[in-house]
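Report on one structure; see the data block that follows.
Note that one protein chain is taken out, while the other chains of the complex remain in position.
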Amino acid sequence: MQPVIAQYIRPEVVAYAVFFFVLLLTLGGALIAVIPKSIIHNVFGLATSLVGVAGLFIYLGSEFLAMMEILIYVGAICIAIVFAIMLSQPMHLQIPPRLRPKVFFSFVVSLVVFISFTVMVVRTPWEQAVRTSNDWGVKRLGTLLLTRYELLFELISLVLLMSIIGAVITAATASSEKAPGSRDGEEDGV
Amino acid sequence: MNSLTVYLFVALLLFCIGMFGLLQRRSLIGMIISIELMLNAAGINFMAFNRFLGPDPAVGQIMVLFIMGIAAAEAAIALSLTLALFRKLRSINIEHARDLRG
Amino acid sequence: MTAAFPYLSLIMLAPALGLLIILFLPHDSKRAVRWVSLISAAVSLLATLYVWQAYDRMAGGLQFVERTLWVKSLGIYYYLGVDGINLPLVLLTSIVLFTGVWTMWDLKHRVKEFFALMLLMVVGVYGVFLALDLFFLFVFYDVSLFPMYPLIAIWGSTRKEYGALKLTLYLLAGSALILPGILYIYFKSGLFTFDLVMLAKAGLAPDVQYLGFFLFLFGFGVLAGLWPFHTWSPVGHVAAPTAVSMIHAGVLMKLGAYGVLRVGMYLCPQGLIDWAPLFAILATVGIVYGAFVGLAQTDLKYVIGYSSVSHMGLVSLGLATMTLGGVSGAVFQMFAHGIMTALLFSSVGHVYDSTHTKMIPELGGMAKVQPRASFFFILAALAGIGVPCLASFWAELLVFINGFKVYPVLGTLALSGLVVSALFMLRVVQKTFYGPKNEKYAGCVDIRSSMIWPRAILAGTILLFGLLPRLMLDTITVGVAPLVELFK
Partner (left out) sequence: MNPVAPSDFVLWLTLAAMWLPFISFLTIFFITRTQLALSLAVSVSCAAVSLLAAWYLLLGLPAAQPPVEFKMLWMAGAEARISYGFLLDPLSRLMLCIVASISFLVQVYSLGYMAGDDGMAKYYSFLSLFAWSMISLVVAPGLLQLYVFWELVGLSSYLLIGFWHHKFSASEAGKKAFVMTRLGDLGFFLGIIVLLLHLGDLSILKLNAQAAAKLSAGLVTASAVLIFMGVVGKSAQFPLLTWLPDAMEGPTPVSALLHSATMVAAGVYLVSRLFPFYAASPDALMVVLAIGTVTMLLSSTMAMVARDIKQVWAFSTVSQLGFMLMGLGAGSYFAGVFHLTTHAAFKALLFLCSGVFIHHFGSNDMYDIARGGGRRLKVPMITITIAGAALAGVFPAAGFFSKESIMGALAGLPQPGWLAAGLAGAAMTAYYTSRLLFVLWFPRQIAAPHHEEHGHGEAAAHSAFGYWAMGVPLLILAGFALVLGFFGDGILNFLHWGRPPEFFHHVWLAPVSLILVACGIGLAWLEFGRKKAAQAGFLSRLPAVEALFANRWYMDAFYRCMLDYVVYGVFSRLFTLNDRRVVDGGVDGVCRGTVGGGWLLSFLQSGLLQYNLFTMVLIIALVGLYFLVMH
C-alpha cells in the first residue's frame, strides 16, 4: 500500500493538490464573501479567501508577505469588520430581499470586465525583464524600505496615521452630531 | 502552478468577484469586504509579475506591503464612515444614503 | 502721441481705487462709502472733462495713448487710447456714473456692497471703452456684466431674480459668441497679437471677416438690444434699482453697439458690407417693434425699456448705413440716448420710491404732486421722441437721412416708428403726469433740492448738446471719418 500511495504522493502531485486547495480557498472564500446574505458569513468567507491569498503568496515565493497577509488582513481588518458589524448592523434585523435586476446587471458588468481583462491577459506577450537581483530575503526588503523607498514608506505611515485619526474623528463627531437627530429618529419610531 | 497566466487569471477572478460584490451588495460592510477582495487581487498581480517578470523581487513585495498599508487605512476610514452613516440613518444600506440625488 | 500723465488710466482706475477703499471701510460707515464713491466718480468725471477739452480735434486719431506690453508670448498689450468714437462714450459714462452715485445717495440697504459693485461695473465699462486690445476689451466686458446679477437680484424690484438671471444669461450668451470671434480673428490673422490697431491695419481675409463680423454682430448685438435678442432689456430694466437702470440702459447697452463698431466694423469692414442688409433689417424691425410694444405697456419702466430697444435700433441702423453721417449719428445717438435714458430712469426712480408703484394706470396727475420729477421726465421723454434742440434730435436726423439714403424702404419704416414712439411717450406722459391726480399719492414729496442736481446735470447735458450739436458732432466726425474710409 505504501508504494501505491507513494505513487500518488509525489512532491509535485502534493504541490499541485495543495495549490488547488489554495485556489479553492481563495476563490471559494471570495464567493462566500460576496454571495450569502448574512454579513457574518461574508466576513468568514473573506477571511478564508485571504488565507488562500496568503497561500498563493507562499507559492509566489514570499513567506514574509504571506505572514503579513494573515496578520494584517485576517488578523486586523477582518476583526475590525466584525467590530463594525457588531456596532452597526444588528444581526437580528430582517435582511431585505435582493433586487434581481441589480444582481443581474452587476453580474453582466463584472463579466464584461472579466472578458476584457481575460482578452488582455491572453493577448499580451509577457516578457521577462532582465533580473537585477534574486534576493527574496526579508533583510533586503527592510534595507530597501528604509533607503530607496523611504519616502514612500514615510508617506504611507503618514496616510495610516491620518486615516486613523480621521476615522476616530469621523466616528466620534458623527455620534455627537447625531445626538439630537437620533432622538428625533427615536421619537419618530415611537 | 508555474505559469504567470494562472496567477493572473486567479487574480482576475478574485477581482471580478469583488467587483460583483461591490456592485450588488447593499450593505456598506459587504462592499468593504468586496473592496478588500479587489485589493488582494491587485496584490496577487504584483506578486505574480514580481515572480515571473520583474527584475528585482523586492520591489513587488514592497508594493504589496504598501497595498496592505493602504488597505488598512481604507478599512479604518470606511468602517468609521459606516458607523457614522449608521448613526445618521439607522441603517447601513447604501441605497438609503442618497442625499446627493440630483 | 504719448500723454505725459496717464489720464486715461486715471479715468479708469479712479473707480477701482474707490472700490478698494470701500472694501476696507467698515460695514456701517455708510456716509464714508457714499463719499468715497462720489469722489472717485468725480475724479473720473474731471479727468474725462480734461481729456475732452484737451483732445486735439484737428489732429484726430488716437490720442492720450498708453501702450505697454503685458504678456509677450500671447501678444497682449495694456493699450488705452481715445479717438472721436469713444471719447463721447467715456464722457457719457463719467456723467452717468457721477449722477448715478448721487441719485442713490439715499440708499439704506447694504450700502457698501452696492457701491462697491457699481464701481466695479463701471471700471469694466471704462475698460471696454478705452481698451484697444481685444483681450483687455473682452475681460473688461465681462467685468462689466457680472456685477449686474447681484446688483439687480439684491437691490431690485418686480421679479428681480428672474430679471437678473435672464439678463445675465443673455449677456453671457453674447459673450460666448464674442470670445470665439476674438480667438478666431487672433489665430486667423497670423499676427498673434490682440492689438486692435495692428489687426485692423493688417487686414483680414474676406471669409474671416464674414464669419468674424457675424460673431461680433450677434455677440455684441445682444447687449445693444438688437432685435430679436432684446427681451432681456425691458425685464432687466424693470427689475434693476434706479442707478443700475441708469448705468445699464444709459451706458451698458452702448457697450454692445460700441463693440459692434469698434471690434466688428473696425476689424471686419468687408464683413459688415456683407451683413449690412440683415443688420439694417433687424435694426428697423427693432425700431418699429419696440415702439409698438411700448405702446401696450402699463409699467413705466417697461415703457422706458422698450423705448430703449427702439432707440438702440436707431443706433444699429446708423451703423448699418456705413456712411459718415449715419455712423456719426449712431455714435451721437448712443451718447444722447444714454443721457436721456438715465434721466428717465432717475425720474421714474423717484416716482417709484415715493409712491411705491410704477403702474401707469395707478398714477396720474403727478405733475401737480411732483413737479420737479415730472419736469425731468417730460424733458427726457421729449428728447426721446426727437424734439429739436434736445440732443437726440440731431442724432436721429443724421441716422434717418443716411438710413433713407442707403435703405429707402427701411428708412421710411424707421421714420414711421418715430410717430409711434411719439404716441407712446406722450401717452405715458399724459397718463402718468397729466390728468386728474390720484389722491392716494397726493402727499408724496418731490425731489429734494440737493437731489435735483444730478438730474439737472443730465438735463443740462441734453440741452447743451441739443442747442450746440457741433460740440459733439465735430469730435465724433473726426473719429468716424477714418473708419468710414474702410467701407469704400
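The chains carry the letters A, B and C, assigned in the order they are written, with residues numbered from 1 in each.
Everything that follows uses one rule, which is that a residue touches a chain if its C-beta (ideal position, glycine included) is under 8 Å from a C-beta of that chain, and two chains touch if they have at least 3 such contacts.
The structure presented is a predicted model; accordingly, all values stated were derived computationally and were not measured.
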> Can you list the shown chains that the hidden chain touches?
Replying inline: A, B, C
> Where the complex has a chain not shown, which of C:28, C:161, C:207 or C:474 is the residue touching it?
Replying inline: C:474
>> Which candidate, C:65, C:324, C:410 or C:483, sits in contact with the chain we can't see?
In response: C:324
>> Using the touch definition from the top, which of C:32, C:401 or C:486 touches the missing chain?
In response: C:401
> Can you name the residues of subunit B that touch the chain not displayed here?
Replying inline: 19, 22-24, 31, 94-95, 97-102
> Mind pulling the subunit C residues that touch the left-out chain?
Replying inline: 166, 169-170, 228, 230-231, 235, 289, 292-293, 295-297, 323-325, 328-329, 332, 365, 367-368, 382, 386-389, 393-394, 397-398, 400-402, 404-405, 411-412, 415-416, 418-420, 422-423, 426-427, 429-430, 433-437, 469-470, 473-474, 477
>> For subunit A, which positions touch the chain that isn't shown here?
In response: 102, 105-106, 109, 112-113, 115-117, 119-120, 123
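The criterion applied here is as follows: only the chains that are shown with their structure count from here on.
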> Looking at which chains touch, is this a line, ring, star, complete or other?
Replying inline: other
>> Taking the mean of the CA coordinates per chain, how far is subunit A from subunit C in Å?
In response: 69
> If you average the CA atoms of subunit B and of subunit C, how far apart do the two points sit, in angstrom?
Replying inline: 63
>> Quick check on subunit B: which residues sit in contact with 2+ other chains?
In response: none
> On subunit A, where are the residues touching two or more other chains?
Replying inline: none
> In the complex of these two chains, what residues of subunit B are touching subunit A?
Replying inline: 1, 4-5, 7-10, 12-21, 23-27, 29-30, 32-34, 36-37, 40, 43-44, 47-48, 50-59, 61-62, 64-66, 68-77, 79-88, 90, 92-93
> Contact residues on subunit A for subunit B in the complex?
Replying inline: 15-16, 19, 23, 26-27, 30-31, 33-35, 39, 42-43, 45-46, 49-50, 53, 56-57, 59-62, 64-65, 68-69, 72-73, 76-77, 80-81, 83-85, 87-89, 96, 98, 102-103, 105-107, 109-111, 113-114, 117-118, 121-122, 126-136, 140-141, 144-145, 149, 152, 156-157, 159-160, 162-164, 166-168, 170-171, 173-175, 178, 181-182, 185
